[in-house]
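The structure is given below, and queries will be raised subsequently.
Here the complex is missing a single protein chain, while all its other protein chains stay put.
Here the chain labels run A and B in written order, and each chain numbers its own residues starting at 1.
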Amino acid sequence: MVEAPAIPLRRPRWHTIRRWLFCPPVIILALLLLGAAFAPQLSRYDPLTPSPGEKLQPPSLRHWFGTDPYGMDIFSRVLYATRTDLTVAVLSVLLGIAAGIPLGALAGYLGGWVDEALTRLTEVMQAFPQILFAMAVMAALGNNLVNLVLILAFLNVPVYLKMVRSVTLPLRDSDFVLAARCAGHTTGSLVLRHIIPNTLVPVFSQFSLSCSYAVQMVAGLSFIGLGVKIPHPEWGSMISLGANYIVFGMWWPALFPGLATFLAAFALHDLGQRMRRTILREAEA
Amino acid sequence: MSEETLLQVRELRAVVGPREQPVHAVRGVSFHVRRGARVGVIGESGSGKSMTALCILRLLPPTGVIRGGEVLYDGQDLLRLPESHLQRLRGREISLIFQNAASALNPLFPVGQQIADVYRHHVGTSPREAWDRAVSMLDAMGIPDAPRRARAYPHQYSGGMAQRAMIAMALICSPRLLIADEPTTGLDLTIQAQVLDLIQEQVERSGTSLILISHDIAVIAEVCNEVVVMYAGEVVESGPLSEVLQSPAHPYTRALLDCFEPKEGRRLPHIPGRVPQLYEEPAGCAFLSRCPQAREECREAHPSPVEIAPGHRVACHIVRGS
Partner (left out) sequence: MGIAQPNHMPILEARELVKRFRVRQSLARRTVVTAVNRVSFSVQPGETVALVGESGCGKTTVGKLTLGFLPPDAGQVSFRGKPLNALTREERLSYRRSVQMVFQNPLTSFNPMMSIGATLLDALRLRDDLSRREKEAEVVRLLQRVGLEPEMAMRYPSEMSGGQLQRVGVARALAPGPSFIFLDEPTSALDMSVRGQVINLLLDLQEDRGLAYLLVSHDLRVVRAMARYVLVMYLGQVLEEGSVQEVLAHPLHPYTQSLLAATLLGLLAQAPTARRVRVRGEVLQLPPGYQGCSLYRRCPFVTQRCQEEPQALAEAAPGHRVRCWRVLESGC
């Protein structure tokens, strides 16, 4: 007779690892990140050095993605832009999460006027079109990278606040929270030790999706000239620069940064969806 | 199979869980239900009693697989019947009541309509007729103001009311066999007594046979006239209720009954350890590790059931030895 093993053996299953490691979004993201990390090695050109003699060269062996109207190498600029776009996107989402989780947990746990106030505030924020809000604030505060990160972070707060709040509500009345109060927890320590750790799974599954939206926002704002300014390598501003030349048949200055934006947004979004599905399945089982 | 046997379960085997390491949940279960009999199945959680019930109707969870045996209902083997045929039997001839009635009702439709739909589906009457029949069933179940309550939605029913509605749904087609899996667990004590009264009364009046699954011997003693004691996926003892209650033979049955009727004194009887989850068929007796009387032969050979009195069968080396 073999009794149930005391602790279910949690061997890391190779096929699970392989499934995640070799799924399309992970491969795409890995390539983008590698490209960004090894940009200096991969490209012979500085992304910021114009070369007046080589303006608007089509893709060739010398310039794989061609050159832009200032004669800067597009391949090099796309690689360096990955650094800008992904850093801004990830940083702003992380900041949004850092603010959203405690606020959401407090709103859900305390209820009453705190909850009422925070919920109303998020509703007001979410009722306002995000891109307009970002444009207005950027225009008012001046467009630089720090402001861009802060605004995108601010836009992410309500998403996580609401999510964490809704997960917290049923936890508030759960037995283990009452047990924690018996153990002498104060509100702050209880929320930190017992509530927040139980809200992280949905937050984790939303993270990748939020990054995807943030990439689109960064590129979008920069495209209309309110994000990253032009000589700095950034996909959106590169697209806007190249867009003027499409009508003259010069497609490469806009196409390659556009492709990179699309791939990054798509991969992050797809990864998020996959994580969400997996978590739902796990929760069902 | 004799004339009066309605259901005969023979050597039923089923496993459940991941394919690499399934649990042997039902291991050679045999028992029979005579027409009009009320059979109680008792066992702790993990004894395989609910799995056995689900096997009878082939309603196992997705990870469950029936590995053998037969379930003869009226002479035909339910395990080998085409699914479409079985679907006609479910609800019409064999009905099932679950533990959690409130979650078994669809929250989007009025309770009365859900009951009427079952009747229409199986009997094929007009909606009007089915509705009237559902209302009269609810009324018979002791639901006050049935015509009005039938139009209410499940969330407007209390736990006891929902369980009454479930019983109405299970009995509306006058089935020949009712399987009730922990029908009163989670209900309040006074409600529990009423629901059991109701089941007994309805079953007796319509001549339906009953399989009542419970972990509480008091519930089974209230309703049933025969009892099957299950442990770790096996039947360890079965027989007429009064006989088993008064002279339990298997050490497990004795220990379990002790738990329900503690003698005077401050300490409560219990069975040390817990029901094993069997990933492999044991060579000997599954109760071995918790049995106070275990001997060498219990370790080596699997006990097969023997009849120690008319209809009273026990699977235990010690009983056979004495």
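Heads up, the rule we're going with is that a contact is a pair of C-beta atoms (placed from the backbone, for glycine too) under 8 Å apart; a residue touches a chain by one contact, two chains touch by 3 or more.
This is a predicted model, so every value here is computed, not measured.
Student: Out of B:161, B:228 or B:249, point to the residue that touches the absent chain in the complete complex.
Tutor: Residue touching the chain left out of view: B:161.
Student: Which one touches the absent chain: B:45, B:76, B:174 or B:247?
Tutor: B:45
Student: Given the contact definition stated above, which residue among B:41, B:165 or B:219 touches the chain not shown here?
Tutor: Residue touching the absent chain, from the options given: B:219.
Student: So which of A:83, A:185 or A:232 would be touching the chain we can't see?
Tutor: Missing-chain contact among the listed residues: A:185.
Student: Footprint of the hidden chain on subunit A, which residues?
Tutor: Counting over the whole complex, subunit A touches the hidden chain at residues 6-8, 174-176, 178-185, 193-194, 197-198.
Student: Which parts of subunit B are in contact with the chain that was left out?
Tutor: These residues of subunit B touch the chain that is not shown: 44-45, 144, 158, 160-161, 188-194, 196-197, 215-223, 255-256, 259-262, 265-272, 274.
Following the convention adopted for this analysis, only the chains that are shown with their structure count from here on.
Student: Using CA atom averages as chain centres, what separation in Å is found between subunit A and subunit B?
Tutor: Spacing between the chain centres: roughly 53 Å.
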